[in-house]
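First the structure, in the form of structure tokens, and then the observations on it.
Every protein chain except one is present and positioned as in the full complex.
A, B and C label the chains in the order they appear, each numbered from 1.
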Amino acid sequence: MINFESDYTEGCIPEILQALTETNLEQTTGYGLDPHCLNAAKMIRKACNKRNADVHFLVGGTQTNLTVISSILRPYQGVICADSGHINTHETGSIEATGHKCLALPSKDGKITAAQIEDAVQLQKNDETAEHTVQIGMVYISWPTESGTLYSKKELTAISEVCRRYHLPLFLDGARLGYGLASKKCDLTMAEIADLTDVFYIGGTKVGALFGEAVVITNKNLKEGFRCQMKQRGAMLAKGRMLGIQFEELFKEDRYFRISKNAAECAEMLTAALKKKGYKFMYTPQTNQLFPIMTNEKIAELRKEFAFHTFGAVDKERSIVRFVTSFLTKKENVEKLISAL
Amino acid sequence: MINFESDYTEGCIPEILQALTETNLEQTTGYGLDPHCLNAAKMIRKACNKRNADVHFLVGGTQTNLTVISSILRPYQGVICADSGHINTHETGSIEATGHKCLALPSKDGKITAAQIEDAVQLQKNDETAEHTVQIGMVYISWPTESGTLYSKKELTAISEVCRRYHLPLFLDGARLGYGLASKKCDLTMAEIADLTDVFYIGGTKVGALFGEAVVITNKNLKEGFRCQMKQRGAMLAKGRMLGIQFEELFKEDRYFRISKNAAECAEMLTAALKKKGYKFMYTPQTNQLFPIMTNEKIAELRKEFAFHTFGAVDKERSIVRFVTSFLTKKENVEKLISAL
Amino acid sequence: MINFESDYTEGCIPEILQALTETNLEQTTGYGLDPHCLNAAKMIRKACNKRNADVHFLVGGTQTNLTVISSILRPYQGVICADSGHINTHETGSIEATGHKCLALPSKDGKITAAQIEDAVQLQKNDETAEHTVQIGMVYISWPTESGTLYSKKELTAISEVCRRYHLPLFLDGARLGYGLASKKCDLTMAEIADLTDVFYIGGTKVGALFGEAVVITNKNLKEGFRCQMKQRGAMLAKGRMLGIQFEELFKEDRYFRISKNAAECAEMLTAALKKKGYKFMYTPQTNQLFPIMTNEKIAELRKEFAFHTFGAVDKERSIVRFVTSFLTKKENVEKLISAL
Partner (left out) sequence: MINFESDYTEGCIPEILQALTETNLEQTTGYGLDPHCLNAAKMIRKACNKRNADVHFLVGGTQTNLTVISSILRPYQGVICADSGHINTHETGSIEATGHKCLALPSKDGKITAAQIEDAVQLQKNDETAEHTVQIGMVYISWPTESGTLYSKKELTAISEVCRRYHLPLFLDGARLGYGLASKKCDLTMAEIADLTDVFYIGGTKVGALFGEAVVITNKNLKEGFRCQMKQRGAMLAKGRMLGIQFEELFKEDRYFRISKNAAECAEMLTAALKKKGYKFMYTPQTNQLFPIMTNEKIAELRKEFAFHTFGAVDKERSIVRFVTSFLTKKENVEKLISAL
């Protein structure tokens, strides 16, 4: 069985296992204050061209989202997101569990627009009953989105401008950041993303690491107390250096970007083949997640050899399929899938 | 610098790194539903002699405590604990962040007694204003405690009986469970602990793993929805097999118990030496955490060669020191410390 | 200025002020345990034909909603409601502040259907990723709704059946219950509502009282600890008898139903006049809240003499108006409004 279910079906890049083995008997202090974490943070600040950014290492995506968002909002504020945003759909209400509403805006492709945000703010400003509604407190976007799409530089710049105009911190969920940056459709750099947001994270779990996400806080108003917030949410790893060591390896010699290329290339191969064979897509293919529409018959047939998820029915005969490639996907497996299509 | 700061200064047992390396390219489903997690759970059920227990793998101690406790309590209930309990002192209010009060009982050695619990329950039962007080909803104990002490079988049995009489789930924090079981002062087995509690966890982070805690739920009323609870609290690892693989290694050939012995032996060596040299202890040495009282002069001298924590002043000239041994502590380093004493 | 803004623009029925005055120097115990609360609860149990129901008196609607809902749900569960439901729109995220997501279903007239609820449950049951989504834990409906509409006996029975089939407690927000029962369009009695739900409340604030809502819990599984829950949420009035005295007066001689008639009759007069003059309605008029569509010109003209709210634009020239009548609305004022239309 060849697995295209997700980009976390395998382990990590071999360099990480090697580094963990080499450093195994080192004695260091805990909780992310060790030399590896300090060094990895430095490497990330450099990669983002943000020498004053605070960098923190957390374990997983849901944990990161809830820790960051609850750190920013006042009790009566909520977070704008796409209705398809991960925090609104697939984190079992983790944001609400910290006391805050997800203010979901309709989205067809996983993205929201600067105009939607501005409209929401204006609507609240002009609402006589505004005090009775959850106050807009920040904006959350995923890049790439859960639909595999990307905000362009123009789109992200517009969102950033609206957020700054209304003093709304902009938080970018980069669980798959590497795959966005590696895409041919991408016109943004990590440094530009750091410029345009107030806080974002660089996903490790899905991009090369065993686990781990690096939060980069560029807005100085959001820095205070973040380590206390992490500890309280169970997001401060005792052997914190496990995260430092991994991110050191990921950011050595541009490895984070290079390993992401493999996923991009595999996705491009697969996209080209799917198009050639006449498949339609639910969302325009842009990164390592592809959503072709297939007959249920075809799906059943493919499932004999391949593991993948489906995302609901299009009509009685057809469903949405999701194929995901990763930093470890073998091209020969993509070819096998192509032959089977 | 030789480090006696904690039992999480190093990495893990070498077998874990080897297993992670060997399984690195396996493709598995995520979120703890893979064969490694299923197998590790089976091994743990066997070690606990509880074939119907639910076993879940989480990443760290604070995360585990907050996930378990908030899963059990109703909103207006709190958790009884020792005033020195980890949840009450060193988790940045993580229990309160889920809405619940820690009902701290005074403790001199990290332990609370069955009589204290019974008194607290009776006090509430007889209180005319009971509805205005936080309702006692469960009991939390650490074994070993934060002071390095152990509940005996008799003590734990008495607590268990009180809890069952009053329908209070008993949760045992076993972050250092292995070091308790490996102690010469221990008269309990893991199976007995499983019998006497409703839910407990087997600490991996401090005992052999890179990270990870295995929650064992034996009370069937506490099982429902626990995976949803984990996901919501950011405690469900995407590449869940990282935890399964580690616990498989820890529970192969009684390894969890055998590696803990090293910490116990090192602690016993050090205890004997400290006693011989006339040092008094803040808490009776029972496990891998030792709390001798030393002059500040001596502390300063030792710090040139050794890293360790101090825990407050006894008087103007003396402070409480903490030395911690672990599964990886080298006996030659203990000997160096002994010579320096 | 004649005010049609809401049904809480005035004080209360005169009998309440008289009773408060007569009982002012009585000495009673606090927190709802006094003879007036006990008696009012008895009267309500009788009116509902539910001799075993628990009856609790709270101060206001948002408080009641958040206290009831957070009492029922486990942490990872959410509450199904109409997207226009008060808890989802106009309570500043009070449900989320207790940790729970509002699972909003689309609604055009303030109501949701049994089929929508069943679909939502089935969708979750069949979702491979269900553990990653907020679990459906209960259903909230308003009767009358925020759009002034009513569930018929058939509709409520269908909802009740779905809820019972899936073990979902059904909570009915009766902030305007009296106005529902007094409507000519109503085919339900209070006793039938008590039968078909698990918990509901009888609104006093908008129907005759200075303030106060009476929660009726008929499902015995939802009774335990409710007073602790009230105290914790700041919903237990020290001089609780203020609530008991008011509900005694409201339920003497069917007063609650009789005073509601005035609002119904005024609304019917106004509806007839609006229809006659050719106005269209946003929602079918059924109770004391009417939502005619008017030109902005007409609105501006009416505002010289009358206070009322608007609820957004229909097009460039027309907006939705809301006129609300109450137990104290004078028919002469309705006539003045009719002449001005």
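As a convention for this text, contacts are C-beta pairs under 8 Å (C-beta built on N, C-alpha and C of every residue); 3 or more make two chains touch, one makes a residue touch a chain.
Here the structure is a predicted model, which means the values were calculated and not measured.
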Absent chain's touching partners (shown only) are A, B, C
Missing-chain contact, candidates C:Leu170, C:Leu237 or C:Leu290, resolves to C:Leu237
Give the residue, chosen from C:Thr67, C:Ser142, C:Ser183 or C:Gln286, that touches the chain omitted from the document.
C:Thr67
Name, in rising order, the residues on chain B that touch the hidden chain in the full complex.
75-76, 78, 89-93, 96-102, 128-129, 131-135, 309
Tell me, which residues in chain C touch the chain that this view leaves out?
1-3, 5-6, 8-12, 14, 17, 20-21, 23-30, 59-67, 91-94, 97-98, 205-206, 210-211, 228, 231-239, 242, 307, 328
Missing-chain contacts on chain A, rising order, are 31, 70-71, 74-77, 98-99, 131-132, 135, 225, 227-229, 231-232
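We take it that only the chains that are shown with their structure count from here on.
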Same or different residue numbers at the chain A/chain B copy interface, by half rule:
same
Which two chains have the greatest number of C-beta pairs in contact?
A-B
Dist(centroid_CA(chain B), centroid_CA(chain C)) in Å evaluates to 49
Quick one: chain A and chain B, Cα centre-to-centre, how many Å?
33
What parts of chain B, by residue number, touch at least two of the other chains?
98, 228, 231-232
